[in-house]
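What you see is the complex with one protein chain gone and the rest in place.
Moving on, here comes chain A:
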Amino acid sequence: MLKCRASWQKLAPLARSFTPWGRKPNVSKFKDSWGGVPTAQMSSNIPGRSSENMIYYLLVGGTFVGSGIYVYRHLQEDKARFNERMALVLKPVNEKPFTDSSIYDKSPVAKTEVSPVVEEQGPKPPEESAGAVTEELQKVSTEEAFKEHTEITTSSEPVSVEKNQQPEGAQEMTVVQARPEIPPHAPYLLIGGGTASFAAARSIRARDPGARVLIVTEEADLPYMRPPLSKELWFSDDPNVKETLRFKQWNGKERSIYFQPLSFYVSPQDLPYVENGGVAVLNGRKVVHMDARGNKVRLDDGSEISYEKCLVATGGTPRNLPSIERAGEEVNKRTTLFRKIEDFKSLETISRDVKSITIIGGGFLGSELACALGRRAQETSLEVNQIFPEMGNMGKILPEYLSNWTTEKVKKEGVNVMPDSVVKSVNYENGRLSIKLKDGRMVKTDHIVAAVGLEPNVELAKSGGLEVDSDFGGFRVNSELQARSNIWVAGDAACFYDIKLGRRRVEHHDHAVVSGRLAGENMTGANKPYWHQSMFWSDLGPYVGYEAIGIVDSSLPTVGVFAKATAKDTPKAATEESGTGIRSESETEATASGVGISTKAVSTLNTPQQGDDYGKGVIFYLRDKVIVGVILWNVFNRMPIARKIIKDGEEHADLNEVAKLFNIHDD
């Protein structure tokens, strides 16, 4: 630049002296250009003196040579830098290192300079391979130029480029064998490999073309769905169900509990390089530290992964009873805290080997497992007990009259139900467990299943600087499920603000799907609040089933509207009729119906029991006269209406009129 300026300054007077305004011979060049009166002159600039001419030519020539040398030197430097980069980065020439094309994307100057360099240096041996690859890269970079780059993907590149320039550089080495097992950077990092995480991964991939999503999970399994673990899998005819983990839906179609088979996923090693991005699952690793400011996490093996957007979907860990925890190893060896695939496998085996199993807990999981084991008990001589402090099964969810009715049904499934019982202590005596209850009773059993609640996994709150909710537990997030910039939380671990129903934490499958999907949308820029109300369902035997939505807490005032049920009003009939294998909602979630194919005769649902007529109906849960929760009792495929009613949040004077909307008398 300076050279140009200097040379121009030298040339300027010369230039001026050759303007049409004339030039006087024998006068200094400077004065001429300004002092001269424009007179008509010949425009052809024939210099008067040869020496001036010489100087002129020398100066101009010198300038050209000088700039030529400058450009050449600059090109050489660039070439050297380019070759160095190529050598560093491309060991086997087969790859198309995605991140490296970014070098060219970022600086237009560099891009244009690369082409002439390649052309010039093409034939030379050391650069031959480099040249060939460069052409590939050229193609890639031009492709990239045409592809829509979202902010996320383009901003990921500077980070990886920086890493390239570090002397360690090893991270970006594209020798396939030397690719790091754990990618150092993931644009989308999902902590936890459960339902919420998978739903988010799917949502991100749908909305961000070519997104690279890394799921980090402690578990050894790929993402799977939990409900069949306490329902369908127990009713399978397949003796190998423990291995296959497949179950038959009502439409006869079988499916696996895994959301997708292995071929759906990309390996974590290949994630940064694969052309259209993908979802990778890193199993058996736990995230132990989160640096929210630095946008990175640390795993239990010391590796660090940086991210741009992070989802915390760590779920929860089953709670244990203090009385069992302090009971010693022999007792704890014989206790299952049921949640994962391995718990299902072990309990399935145990249920064939022992004489008696006792389930502690009367909520969803406890009751479902009790019913599942109770059915199995009818084929074997297994004794199944269920102990819980409430007055009846689902005592915290169903109003008392319904909870009592449900308890009777569970008993009919072959379960020895013991309500109003609190465990005081558990001992291991003579090869069996003895459970001592607070009222003095003793229950002797061989194995215990504890289903007493879920503790949300909030260990990352401390390092990540994330807020934990003291009322509901879990990470506190806003309506958009965001905890801090770039960090979202979904699933069981999220205590979120529901615009309609207030702050809550929900531990259901559909909520994990809905919140995971929403978090994925918001991670790709949607900024939508939690709006689509999730639902849940439960089946207790083939003849009692319900779907529910909203806040369903038995401490709230309720209004139940019932009709007499016919044989057609059972979960089994509902799914057979609709032809889907699964009890489904219109466009959102499919829900699986409970129980296996049975040749059991239709139960006594047709004839009303004494005072006991809750065959089918709808129950409204009210808070300040507004409906905040609905249970559809043996009434199916009506969830959209219930969802609408809750969304409206209106006060209705006559709930019978609202109940009419559900047409409970139709099948």
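The working rule: contacts are C-beta pairs under 8 Å (C-beta built on N, C-alpha and C of every residue); 3 or more make two chains touch, one makes a residue touch a chain; residues count from 1.
Please note the rule applied: contacts and distances are computed from a predicted model.
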item: Chain not displayed: protein name in its UniProt record ("Calcium and integrin-binding protein 1", "Sorting nexin-7", "Cullin family profile domain-containing protein" or "Coiled-coil-helix-coiled-coil-helix domain containing 4a"); value: "Coiled-coil-helix-coiled-coil-helix domain containing 4a"
item: Which residue of A:63, A:244, A:260 or A:303 touches the chain not shown here; value: A:260
item: From A:328, A:525 or A:557, residue that would touch the chain that is not displayed; value: A:557
item: Contact with the hidden chain (one of A:84, A:301 or A:657); value: A:657
item: Where the missing chain touches chain A, by residue; value: 195, 198-199, 201-207, 209-210, 225, 249, 253-255, 259-261, 263-264, 266, 276, 278-279, 399-401, 513, 517, 520-521, 528-529, 531-532, 556-563, 580-582, 584-592, 613, 644-645, 648, 650, 652, 654-661, 663-665
